[in-house]
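Missing here: one protein chain of the complex. Every other protein chain is in place.
Chain nomenclature is as follows: A and B, assigned in order of appearance, with residue numbering initiated at 1 for each chain independently.
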Amino acid sequence: MKREIPLFLTAVIGAIVLAGFFVPHQFISVPADYFQRCAVIVVAFGYALGGANLVRVNLEGIARRHPDWPYKVVLLVGMLVTLVFGLFVDRAKFQDPGTVSIWIYDNIYVPMNSTMFALLAFFIASAAFRAFRVRTAEAALLAVSALIVMIGRVPLGDAIMAGVFDHPGLPDWVRHLRLEPLQQWIMDWPQNAAKRAILIGAAMGVMATGLRVILGIERSYLGGSD
Amino acid sequence: MTISGDFGVWIAALLTLCVFSFLYKDNPLYKFAEHLFVGVSAGYYIALNYWTVVDQYLVVPLRATFDGSLPGGPFDARMQDYRAWLIIPAVLGVLLFTRLFTRLSWMSRWSLAVVMGVYAGLKTTGFAQGDLVAQVQASLIPLWIPGNLWASLNAILFTIGLVTSLLFFFYSREHKGVLGGVSRVGVWFLMISFGAGYGYTVMSRVSLLIGRFQFLLVDWLHVR
Partner (left out) sequence: MRFLELDRIDRRWIFLVVGLLVLIPLLWPIGLPIVPTTPVRQYHDAIAAIPDGSTVLMSCDYDPASTPELGPMAETSLRQLWDKRCKIVVTVLWNGGAAVVDQTIEHVADEYRARGVPLKDGVDYVNLGYKSGNEAVMVLMGQGIASAFPRDQHGRVTTQLPIMRNVTDYSSFPLLVNISAGYPGTKEWVQQVNSRFHLPMVSGTTAVSTPEFFPYLQSGQLRGLLGGMAGAAEYEVLRKERGAATSGMDAQSMAHLFIALCIVLGNVVHRTRRKEGASS
């Protein structure tokens, strides 16, 4: 009962949505559309579930006086204020200019969302120096390809090479050895071949997994043992 | 240089600097910004999903169903107009919250089952048609292009790269002998591909930093 009904639901709904791709008749397309809409709604509820879990975990931390508990208060206050203004004060217009919600979005959410990811530029440079080690022929291929693409894809690389390869006395084919055309060649041919192999391999993997889920062979998403 | 007088821009700039302070070392300013970010994000996403999905897909249509403003009965559903049938996703949405209670958490599987069924169906057909069929079809290219040696060499190289890389992912037999040699060639192509990916990743990460510096210089400090 606890596992059979979900497995049955997944099988039936999966089969209907799958069939919806091939059968345009409304006998299939209406239920397929309905179930897709149901999924969108459930996913939206999932965000609220995530929020509820966040509140629970952080309240527990505060109650137990976890070393970081004052920050957990900051988290909950930030969440509560944003939520109250979004749901009850600004309501459906909460993303319109002039609302408190959009002020929070523009001046708190946007800068921190952007800066968190901007930090990675520093760490990728540090990792390039300290961890990018060429120990095998394969690693050397990776490094050479990375260097050509990295330098060839930006104007400076091409500007440096132009001075060398654009000499009027050199034959035309030498121009192809400039970094910009070379990086474009790598992207168009060897890199493209490998990426396509990954794409085809992954497609077969996802199709197999999808069918396993629909047929009830793959059950790990149900979790638990009962 | 005239620094911005906008209070909001100052808050944004100071929070940006709080996050950057992590580069020196982990510190209370960074932790404050980090926790504030998580809290504000969670609140924003919940409000967003309520007004854009729950309200529009559920509350408004259900209200219209039961206040008698629609012709036909509450179960007189048709394409895109599901009326009282929308109670089912509403119940499934509420059942998700049973995950917060250990004894009842099994009930959330019904909601997950609907989501899994829909996405399994969509992904299976999407990957089959968009990736497998279309990509295999696009790979069937002529290897010899008369009068164009360079294009022919590229086409041959591409085909060798594709076949050898695919064979590298063939794990049903041990990679020894001919298969071992061929898959080694595939690894070379994969390495070139990963290197190119690294180069592009560097570009992405640096771009984000440029964006933040442009904000600090232009919007806050009004330097340029």
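The definition used in the following text is that contacts are C-beta pairs under 8 Å (C-beta built on N, C-alpha and C of every residue); 3 or more make two chains touch, one makes a residue touch a chain.
Just so we're clear, the structure is a prediction, and the values are computed from it rather than from any experiment.
Checked against the full complex, the candidates A:53, A:95 or A:209 give a single residue touching the omitted chain, namely A:95.
Mapped onto subunit A, contacts with the missing chain fall at residues 20-21, 29, 33, 36-37, 39-40, 43-44, 47, 92-93, 95-96, 102, 105-106, 109-111, 113-114, 116-117, 121-122, 124-126, 128-134, 143, 146-147, 150-151, 153-159, 180, 184, 187-188, 191-192, 195-196, 199.
Residues of subunit B that touch the chain left out of the display are 23-24, 41, 44-45, 48-49, 51-53, 56-57, 60, 79-80, 118-119, 122-123, 125-127, 129-131, 134-135, 137-138, 193, 196-197, 200-214, 217, 223-224.
The rule is short, and it goes like this: only the chains that are shown with their structure count from here on.
Chain geometry summary: the mean Cα position of subunit A and that of subunit B are 3 Å apart. The residues of subunit B lying in touch with subunit A in their complex are 8-9, 11-13, 15-16, 19-20, 22-23, 31-55, 57-58, 77-80, 82, 85-86, 88-90, 92-94, 96-97, 99-100, 105-106, 109-125, 127-129, 131-132, 135-136, 138-139, 154, 157-162, 165-166, 168-169, 186-203, 205-206, 208-209, 211-212, 215.
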